[in-house]
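For this depiction, one protein chain was excluded, whereas all remaining protein chains were kept in their positions.
Note that the chains take the letters A, B and C in the order they are written out, and that residue 1 is the start of every chain.
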Amino acid sequence: MSSREPRASGYFRSSYDQGLRLIETRMQWTALMLFLAALGTFPFIATSFQLDLACQVFLAAIGSIALMLLTGYAGQVSLGHAGLIAAGAFTAGILFKEFGAAFWITIPAAAVVGALIGLIFGLPSLRLRGLYLAVSTLALHFIVVYLGGEYETKRGFSTGIMIDAPRIGDLLIRDRKIWYFVLLAFAAVSLLISLNLLRSRTGRAWAAIRSHETIAEALGIGVPAHKLLAFVISSSMTAVAGALFAYYRGFVSVEAFSLFLSIQYVAMIIIGGMGSLLGAILGAIFVTLLPYMIEYAVGFLPNARSYAGMLAAFNYAAFGIVMILFLVFEPQGLVGIWRRVQNYFLLWPFKQKPLGGSRK
Amino acid sequence: MAELEIEKLTLRFGGLTVLSGVSFAVDKAELFALIGPNGAGKTSVLNCISGLYPGEGAIRFRGQNISGLSAHHIARLGIARTFQHGELFPHMTVAENLLTGRHARIRTNPLKEMFFSRSVRREEVTHREAVEKIIDFIELERYRNVQVANLPFGIQKIVGFARALAMEPAILLLDEPSAGLNRDEREDLARFILRIKHELGIAMIWIEHDMQMVADLSDRLHVLEYGRSVAEGSPDTVLKDPRVISAYLGRATI
Amino acid sequence: MLKRSLIVTAALVGLTGAATAQDSYNIGLTGALTGPAAGTYAPAVDGLRIYIDKVNAAGGVNGKKINLILLDDSAQPARAAANATRLVTDDKVVLLLNASLSSTYAPVVGESQKANVPLIFASSVCPKDVYPPANALQFCTTAFAANYDSRAVLDFVKATAKEPVKLGLSAMAIPISRGEIDYAEELSKTLGMTPVSKQIIPPPTPDYTPFATLIKDAGANWTYSWAPWVTQVRTLEGLRRLGWTGDYVAWAHLEAENELARLKDGKFFVVGANSLFQDDLPIHNEIAAAAKAAKSQYPVNQMTEGWIAGMVIEAALKGAGWPANAEKVTASLSNLKVDLKGLRGGELQWTKDNHFRTKQYYRVYRWDEAKGAIVRVRDWAPFDVK
Partner (left out) sequence: MQLAINIAVLAAIYALIACGYVLIYRVSRVLNLAHGELMMLSAYLLLTTASLFSKNPLIAIAAAIFLSLCVGVLVYLFLMRRMTGEMVLAAVLTTVALGVLLRGLVVLVWSAQQQNPAQALGWVNYSIPVFGGRISAAGAALIITTALVYAGLFLFLRFSRYGIRMRAAGQNPLLAAQRGISLHAIYALAWGLSTLTGALAGILISLDSGLDSTMVLIGLKAFPAALVGGLDSLVGALIGSLIIAAAEVLMIYYVDALLSDVVPFLVLILMLVVRPWGLFGTREELDRV
C-alpha cells in the first residue's frame, strides 16, 4: 500500500479520489519522468553485458514481486517458487516445440498454467499454516521438475529445449536492446497490477489475512477464497516470468530451476524488505547482482585467477552471510535502510521523527 | 421476532465443557449485556455466534439458523464484533482498517482491481466516504491517517469499535470494549454506545466488567457462570439477585 | 534506486573490461568450476589454465599472449548463458569454451550462434552437432562421445565375455545419461546380448543398494554404466556389497585412475579415450611437472582433458595468425590436425564437416591385484567417425 498522506507541504487534497492516485504532486511526476528517461537511455549507453544484467534484474523483479504478493502481503509462505518458474518455462517450451505456438499464445498459456498450479497448490494453504505450508510448496518444486525432466528425456531433448526468438508482428525480439524494453514493460505491468490490487479490496483482505486470519474471517473476508486468489495471481505472474526467461535465454532445461533458485527468491523478499513492493524490486536487484559484485571484488585480489575455482563457493558463503545479516540485524530489509536514509534527509537537521505517521 | 436467538448453546473442547445450554434472545435496538466472572464463557458465546467456535444448539439470526455457517458468511449477514484486545491490523492506517471492515460491502472484482478501472475507483471513493462518516461519528478525525500500531491502546479499542461499525451491522457483539480505557474514554464509549442504539437502532451484545456502566446503560442482563445461564432480566432485578451476587459480584469485586 | 545500482555496476563491470589487454588473443571459458558438478570439470579447467600459462611463458602464439578468461557457472544454465554473453560481447573473445554440464550447452550454443564465435566443448560429452555433418561453429575435444562410447564398450564386452552376456545397465537420472544407456540397451540386442535390467538412478540417492539388488536379481553377469562417476562407482559398490561377482564396465572419467587404485576390483573395467598417467609417457611427466610448478590443488592425473584443449587452442590460434578474429579462428579450427603425443590413441583431426575427430580410439584398463597396479586390458581400438 502506498502512503495515504500527502508528501509535499503546500499540497492539499480536495477529494477522496485524489487520495487514491498513485502519483499526486508535480514533483512526483517529474521524478518519475526522470527515472523513466534514465531507464530509457540506459540500453544505449550500456555494454551488452550490463544490458544482460538489467534484463536478469527485470525477470527476477517479476518473480519477486509475485512472491512478495503471496508471502509479504498475503502471508502465505512458498518454497516452491522455482517450480512455478519452471512450469511457466516448460509451458512455453513445450507449446513451442510441439505446436510451434507463437509468443502471444505461449505467454497467456503460461499464465493460465501458472494459475491452475497455483490453485492446486494453494489448496493445502486452506488447512496449513506457516511451516507446514512452506513444506507442501516444496513438494510442488519436486513434482514440476520431475515432470519437466521426463518430458525432456522422452522427447530426446537431452541438453534442453531450444526456443526460437519470439516475434511480435514484424518485430523479431532477438536484439538485447529490444529484450530490455520488453522485459522492462512486463516488469512495469506486474508492478502496476500489484500496486492496484494492493490499494483495493483484495489487497486489504490479504493484509488482514496476514495479520490475523480469524479476525479477517470475522470481518466477513472469505479467507479461503482470498488465499487461493493470492496463490493464483502470484503463480500466474511467476509462470509468465518463467516463460519470459525461456524466451530470453532461448532454452529450457530442468537444471535451470534448482531448489536454490527458490531460496534466492525468498532471499530477495527478505533482503528487500517484507511487505513492500519497492523491497521486492530492491531485493531482486541485490540478489541478482551480488554474485557479479563478488566476482568483481575477487578480481582485485592478488593472483585472482587461481581463486576462479572458488568463486561459486565464495558466492554461496557470501549469500548466506548477507541473508543472515539481514534476518538478524535488519528485518526491514533494504527498504528499512532506504527509509531511514530518506527520513534522515527529510528531517535534517532534526534527529527525531515527529509523531510516527502512516509512512511505512 | 427477536434479532438474535440462542437456544441451548453447548460448546465442548475435548473433555472440557465450556458452555452448556445457554439460551437467550436479543431484540432490535436492544443493549444486551453479558456478564459473569472470568472464565464463565462469555467470549466463547460471542465466538460461537460469529462462527469461530463450533457450538451445538441453535443460533438464529432474524429466524434464520446460522450455526454451522462459516465466520465470514455470518459476518456478511450483518453480525459484527469487536475483540478484547482490539486485534486491529497494525500496519494499516485507521482509515484502511475501517475500509477493511467494509470488505463485504465493496463490490469490485480482482480483475478490475488489477487495472484499477473506473468502477473500482468509484467504489473506493464511495466507501472512503462511508468510512469518513464513521470516523466522524466515533470522533477519530485526528487519527484517520495514522498507522494503528502507533496509537495508544485506548484509541485502538475505539478504532476496533469503529471497524465493527463500518461493517454496517444489524447486530454488534462487543467484547469488553471498556477494558483498558481511562475514565474519559469510557465516557466517550458510553456515549457512542447509546448513540448507536438510538440513532442506528443496532442490537448489541455487550460483555462488560464495569458494573456501573452495565447498570446505567444496559436494557437487559444475562449472567453466566461456569458456562451456564444463572439469571436474566433488567439490571435492577438481576443485580440484586442473591444468586448473582454470590456467584459473581462477591468474587469479582475483591 | 534501480537506476543508481545499475550505474554502479556498470562502472564496476566497465573496469574489468578495461583490464583485459588489447594486445592478446582473448578466449573465454564458462565452466563448472565450483558447485556439485565441479569435481568433474574444475581439474580439467585447471589443466587448461596451466597449459596456457606455459604457452604464454614461452612467448605466446605468433608472438602474442593468450588471455584466457575463466568464468564459473556452477553448472547452472542461466549462469552459463550470462557468462557466454559477457565473454562474447564485452570481452570480445575470438573463441568460446564450455567445460560444464550438458545442461549448459543450449544457452552457450545460443550465444555462440548469435555472435558467430566458435565454441569448443572442452570437458563434457560432445553434442551431436560436432559429428559429421558438423555445425560450422561447434567443436569438441573431449574423450566422451555419445553412442561411440557404448559401441566401444559393448564391442569390448563381446570380445571378452566367455559366456552369453546378460547385461545390467545403470544410468543417472539426467537426460544425457539416460539417452546413452537407452542406446546401449538397443545396441546390445543387435550384438546378441540380453539386457536384463536397466536402472535409472536419481542423483541424490542415499543408498544404491535397492538399485543394485534389482540388477543382481535380474541375473546380470555384466553391468555397464555410462553416467557421472558417482553413479557408476556407487552402483558397482552396491553390487559388490550384495556379493555380486560379475564383470562391471564403465566410462573412464577423470577420477578413474585414482578410483581404480582405491577400489582394487579386478573385474571392474574402465573404457576411455585418454591414456592414464600410469602409462608414464613423456607428456604425462611434462603435465605433472607443470602442475607441480603451478601449485595446482587438483590431482594431476585429472588434467588430461584440459591439456588436450590447450594443445588444440594453441594450434588453432597459430593457424589463425595475428590479428585474429572469430572467423579466422573458425577457419583454422575447421582444418586442424594436432599431435596429442600419446594422450589419445592418435592425432586429433578436424575437417570442414567433422568437428569431433576422424578416428576415435578406446582403451580399457582395470586393476590387477597380483601386480598391485592398473593394467591395460585392451590397447587402442580405433572407430571411424562418420
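Methods note: contacts are C-beta pairs under 8 Å (C-beta built on N, C-alpha and C of every residue); 3 or more make two chains touch, one makes a residue touch a chain.
Only a predicted model underlies this, so the values are computations on that prediction, with no experimental measurement involved.
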Candidates C:Ala136, C:Leu187 or C:Leu242 - the one touching the absent chain: C:Leu242
Touching residue (missing chain; options C:Leu96, C:Ile181, C:Ile201 or C:Leu343): C:Ile201
Which of A:Ala185, A:Ala225, A:Ala297 or A:Ala317 contacts the chain that the document leaves out: A:Ala317
Sole residue of A:Pro43, A:Pro124, A:Pro166 or A:Gly203 that reaches the chain not shown, by the stated touch rule: A:Pro124
Given B:Leu19, B:Leu52 or B:Leu189, the one touching the chain that is not displayed: B:Leu52
Residue numbers in chain C that touch the chain omitted from display: 34-36, 38-39, 42, 173, 199-211, 213-214, 217, 229-230, 233-234, 237, 240-243, 255, 262, 297-298
On chain A, residues whose C-beta touches the chain left out of the figure: 77, 123-124, 127-128, 130-132, 134-136, 138-139, 142-143, 146, 149-150, 213-215, 218, 259-260, 263, 266-267, 270, 310, 312-321, 323-324, 327-328, 331
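Assume only the chains that are shown with their structure count from here on.
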Euclidean distance of C-alpha centroids - chain A vs chain C, Å: 37
Interchain centroid distance [CA atoms averaged], chain B/chain C, Å: 73
Whole-Å separation of chain centres (CA-atom averages), chain A against chain B: 40
Partner chain C, residues of chain A touching it in the complex: 35, 38-39, 42, 46-50, 52-54, 56-57, 149, 152-153, 156-162, 174, 176, 245, 249-251, 253-256, 258, 278, 281-282, 285-286, 289, 291-293, 295-296, 299, 305, 308-313, 338
For the chain B and chain A complex, residues of the former touching the latter: 50-52, 70-72, 75-76, 80-81, 83, 87, 89-93, 95-96, 99-101, 103-104, 106, 108, 110, 113-116, 120-121, 123-125, 128-129, 132, 145-147, 149-150, 163, 167
Residues on chain C engaged by chain A in the complex (per definition of touch): 1-3, 5-6, 9-10, 12-17, 19, 33-35, 38, 42, 45-46, 49, 70-72, 74-79, 81-82, 85-86, 88-90, 101-107, 109-110, 114, 127, 173-176, 178-179, 297
